[in-house]
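Comments concern the structure below.
The excerpt is restricted to a subset of chains, each kept in its original location.
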Amino acid sequence: MSTTERKLEHIDIVVNENVQSRESTLLEYVRLIHNPLPEHDLNHIDLSKDFCGYTLSAPLVITGITGGHPDAEKINDAISKIVNKFNIAMGVGSQRAAIENSNLTHSFSIVRENAPNAFLIANIGVAQLNKGYGIKEFVKAIEMIKANAIAIHINPGQEAYQDEGDTDFSNLISKIEEINDQLNVPIIIKEVGNGLNKGIVRELRSIGIKCFDTAGLGGTNWIKTESIRSRKKHGFALKEPGKLADFWGNPTALSIIETRISAIDSYIIGSGGIRDGLDAAKAISLGADVAGMAFPILKILKIEGEKGIENYIKNVIYQIKTSIFLSGGENVYSLWKTPLTIWGRLKDELLMRGIEPNEYLNKRLYTKLWRMKDYVL
Amino acid sequence: MSTTERKLEHIDIVVNENVQSRESTLLEYVRLIHNPLPEHDLNHIDLSKDFCGYTLSAPLVITGITGGHPDAEKINDAISKIVNKFNIAMGVGSQRAAIENSNLTHSFSIVRENAPNAFLIANIGVAQLNKGYGIKEFVKAIEMIKANAIAIHINPGQEAYQDEGDTDFSNLISKIEEINDQLNVPIIIKEVGNGLNKGIVRELRSIGIKCFDTAGLGGTNWIKTESIRSRKKHGFALKEPGKLADFWGNPTALSIIETRISAIDSYIIGSGGIRDGLDAAKAISLGADVAGMAFPILKILKIEGEKGIENYIKNVIYQIKTSIFLSGGENVYSLWKTPLTIWGRLKDELLMRGIEPNEYLNKRLYTKLWRMKDYVL
Amino acid sequence: MSTTERKLEHIDIVVNENVQSRESTLLEYVRLIHNPLPEHDLNHIDLSKDFCGYTLSAPLVITGITGGHPDAEKINDAISKIVNKFNIAMGVGSQRAAIENSNLTHSFSIVRENAPNAFLIANIGVAQLNKGYGIKEFVKAIEMIKANAIAIHINPGQEAYQDEGDTDFSNLISKIEEINDQLNVPIIIKEVGNGLNKGIVRELRSIGIKCFDTAGLGGTNWIKTESIRSRKKHGFALKEPGKLADFWGNPTALSIIETRISAIDSYIIGSGGIRDGLDAAKAISLGADVAGMAFPILKILKIEGEKGIENYIKNVIYQIKTSIFLSGGENVYSLWKTPLTIWGRLKDELLMRGIEPNEYLNKRLYTKLWRMKDYVL
């Protein structure tokens, strides 16, 4: 089966079956403190956010979904128009198909046509590095959409439960380092729903990676999606995941904190199960720079069309704005200063990971200091 | 749309839709210790409570609901008769409409006619301070009902999700200070369902505010109410709140403790989701002086009429009395001495707010000491 | 209404309505450690237990239920036969009616006829001490059933919500002391479902009381029962308890620990919501000497008759036996040595009450030491 067909099946299953994780993001164990006298005008809250050298009008990324087929082109067409309107960031889906077959290029490049000035993120799967991909393919992917950054998605869970998955993940870090040294746009290391952790982020930061997309557990679940796909094809899943389907991974709340702790000066997309502006504001307040989402965009597009996504994004942005306003802030960075509480399971898990919640919260703002060091030193 | 019409819509939605928060008050994580040999006569339990220089016959306030329309007048008429009967306190709803249109005055002033000696609380929204309101309007509101105090309601959540909300909350603290310096009745700073917090209370105390109404999360929810109202009007909410509707705010239990900790000598109405005398007794035992409620009064009035409220208030007062009796106390102040337990999420959240539960409980009674300092020093 | 009629209504409501507390005993947060190689013969487990100078064949008490009417006599008749068969202890219900009307005596004295050698507990309500009762009435109650001990039930919650309740609880402790000094059978201070606490037990121990029946929250609820009774009578409850009905009181697990901590050498009946032998074993392992129950006995009697209770008691006793066996013990005292775990809410509540769980467990056995001091010193 071709990569393209598989990608269409994915979209079909994600939209029509329930492939959201039963395990949650753990964001429900986080509360921002309401400030009833914010001393600001809501209309003056500044949602602009620097992200990898660019300025977004709101701290939002629609993370990589698709490309490589006329149907996929329609999706990219719709999303990129909205992204352009709101000046938020957008990732495309894996460009492998188009790298290998230039007839498919337009389904990706349409995003740049529609959003000439937006922050756009190219996309390649890490497994390709073990199948011959090198700097040439990365440059091709970037140029295809004149990308501002390129995401390397790391998805061992999905590959392990995909019928035709590539499961050789050996020696990938050094290959990522090699590519990173030669590119002139930043690489974003991106999970797809099982979440980054502090160990791997520390290692990646040490080889020069400065951007991360956490894609934690609690939202779209690729182990589940692949096993449903397999079940539909064969009547049963070739590789039945059991409880790994719903419970394997680092929940989004933990994943964001672990990423920030290991890469204090990095740019972080907090994602995986972000479903409204309160989720987004919590993700940012835990240490992310911007929040990312994929599933709701696709789902709403299918049901309500382009107008639906526009309305949804408008609402999410307003919810982020009010979250900042109601917690007494002025701009996106205020969320890193705002007090919050953490309790129950999330508190316990953080402590077992060696992270004392209040101590961590006190460190969030050092991020800005650390980023300044390039100018200062 | 006029303020008056909006207020009637509010009443309609609050009574007929479910606008209570899904998030709780967290009072279910609090337990008063039962004393099986109280060594008192239940009939001698003294429910009288000093409140802002006045003596209530029971530590209860019916907080501001309405006014400004013949229908609203009927509500105020009924409530004030009951309030008079029980000698408890009562707030009226926002008086803005009547300040601006004197034809509407009687819907408010009826409360003083019915309850000549009760503790009555005038009401103005803080947002009006940024729209030209000054000492003149405050005095007008107070005189309208010969008020014993005036509540300034601070409701940024509601304004943010109201179709026609006023969301300029800049520079309000200094304006409150200015008004406070000129008034000869106390100002009560009052939330409407998202809860005060320790930071803002400290600031307000420092400018001379001595009365607070916590109106925490867990009861009537104004973000939810406004979004339902908007949905009814347009078929969809102009500003969709997402999970902010049910989960944004400081739960009542936390809000009361935070208010007391930051304004040890203040008078505090513990409110937001108080639904019976056990809730009220817990609110007081956590540090409030009196408990406040709005929704159940309105709901019962609509279903069972004036007689219904009378019966309800009688029951609530008896429940407070038995809570004092059964925890071994003699009067309302006993609730500040009674031991209680706090567990689970409420304990965790308090600790993250820098409050050690047992240490806090030991401090509750200092309130009386601090209030005495005016006489002593 | 006469005391007798009220008592029959109680039985009717307790059996036919659900008057068990929604709040639990908190025993579900306790786990005895299973020992898979007990090194004992189950048949040699010794269930005998000293209790107030007497030896029971199993650590079980059927606590006071009824008396004072032909219908009540049938209940006492059935229970006392079973009690006699198993040589366990039994309490009768309040003897007030029979003290005041000697025609009713036989409904009580039948228990001694049926169980000539059993440990029987007379019963008087504490409120009577403020209505003229003195040593004479106590002696009358004791002689009526040739009691081995007399329970003074303390039930302020019930009285507070009973239509015709006696709610003067002033100066009772000194009156209890007076009676205690003159009696030659021990007094058992007994709650009825809202639970003893450490403060009151300390005080009672200091005036010479050595026996306690915790009757904690989590089982039959008298606030609830009285309010249902009132509702049935008037169509509404004269005194509506709100959430006090289900949530007021000291849960059984806490109540037992608090009683033991404050009266280390006392005899304690752990009761309130004990429903099987595992509950009983947990109650004892937390510090009680014996476990008590009322509701299940009455309920089963009504449904399955005398044979039903016999079978039920047999099963409960066997469950206690296997709990001892499977935790590696030899006799009832072994339960005070057996390790157990406590978690979640029960742990948190204990800590707030100043009780460190493991430290407390290490102290359980001192009870035996302290009881020996009378012989040693």
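Per-chain residue numbering starts at 1, and chain names A, B and C are given in the order in which the chains are listed.
Throughout what follows, a contact is a pair of C-beta atoms (placed from the backbone, for glycine too) under 8 Å apart; a residue touches a chain by one contact, two chains touch by 3 or more.
Keep in mind it's a predicted model, so treat the numbers as computed, not measured.
Identical protein chains form the entire complex, numbering 4 copies in the structure file, with 3 of these shown.
What we mean here is this: only the chains that are shown with their structure count from here on.
Traced through touching neighbours, the fewest hops from subunit A to subunit C number 2. Subunit B and subunit C carry the same sequence, and matching their CA atoms takes a turn of 90 degrees, rounded to a multiple of 5.
The distance from the centre of subunit A to the centre of subunit C, with each centre set as the mean of the Cα atoms, comes to 60 Å.
Computed centre separation for the pair subunit A/subunit B is 42 angstrom, with centres defined by C-alpha atoms.
Contact with two or more other chains is made by residues 344 of subunit B.
The part of subunit C that touches subunit B in the complex is made up of residues 126, 154-157, 159-161, 167-173, 191, 194-197, 199-200, 203-204, 217, 236, 239-244, 247-250, 344-345, 348-349, 352-353. Chain contact summary for the complex, subunit A toward subunit B: residues 31-44, 275-279, 311, 315-316, 318-319, 322-323, 325-326, 328, 339-344, 347, 357-358.
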